[in-house]
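First the structure, then my questions, so here it is.
In this view, the complex is presented without one of its protein chains, the others remaining in place.
So, subunit A:
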Amino acid sequence: MPSAADFAAIRLTLELAAVTTAILLVVGTPLAWWLARTRSRLKGVIGAVVALPLVLPPTVIGFYLLVTMGPHGPIGQLTQALGIGLLPFSFAGLVVGSVFYSLPFVVQPLQQAFEAIGERPLEVAATLRAGALDTFFSVVLPLARPGFVTAAVLGFAHTVGEFGVVLMIGGNIPEKTRVVSVQIYDHVEALEYAQAHWLSAGMLAFSFLVLFLLHSRKSGGVR
């Protein structure tokens, strides 16, 4: 049976994924819009930076975050100057790590959705004297809706599955930074296989369900 600590880990994981997804949609939308529209030479560089978490081991992200968010790192000095204190071993620190970690999973579907809209609807809106913001909210957002759903679902699910980053910067603190993946790791190390199974099977079912719904929705849309 799952213990109280398991449920605490599940609740914490869902909170982390929800907060991270919300931030990523706010930050990722203008970023994806810029990537979809720009002719700047910086596009390649920014696009590559956004995609980095796809290929980097999470331990690399976690290690550099631990160092840069530490008391001698640039982020750490900034947060200390702002009076926030240090980010590692805190929920806020996990959010920062997760935003990096899940960035491509939100930005890339959005960018593809924006690119798929093309020039034409924007030109039409412009001839009707719609302003940039009006165009974005009345034309772009409705047309890119499926992209937003995909981005939100992938960002959420990918954050739920996060492990390496949390292990490096989390400190394994109950109800603060001990997420499901770390809890599973602890159970396995302590040979508590029954409890590890409960959580692992839950993760497996959740991940499958998310991807299944996403895929069936997509193929439904094509038809």
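Structural remarks
The rule is simple: contacts are C-beta pairs under 8 Å (C-beta built on N, C-alpha and C of every residue); 3 or more make two chains touch, one makes a residue touch a chain; residues count from 1.
Just so it is clear, contacts and distances are computed from a predicted model.
A single chain of the complex does not appear, and UniProt lists its protein name as "Molybdate ABC transporter substrate-binding protein", one of "Molybdate ABC transporter substrate-binding protein", "Phenylacetate-CoA oxygenase subunit PaaI", "Fumarate hydratase" or "2-oxoacid:acceptor oxidoreductase subunit alpha". Of the candidate positions A:36, A:167 or A:180, contact with the unshown chain belongs to A:167. Checked against the full complex, the candidates A:57, A:85, A:118 or A:131 give a single residue touching the omitted chain, namely A:85.
Across the interface with the omitted chain, subunit A contributes residues 66-67, 69-72, 85-86, 88-89, 167-169, 171-173, 185-186, 188-191.
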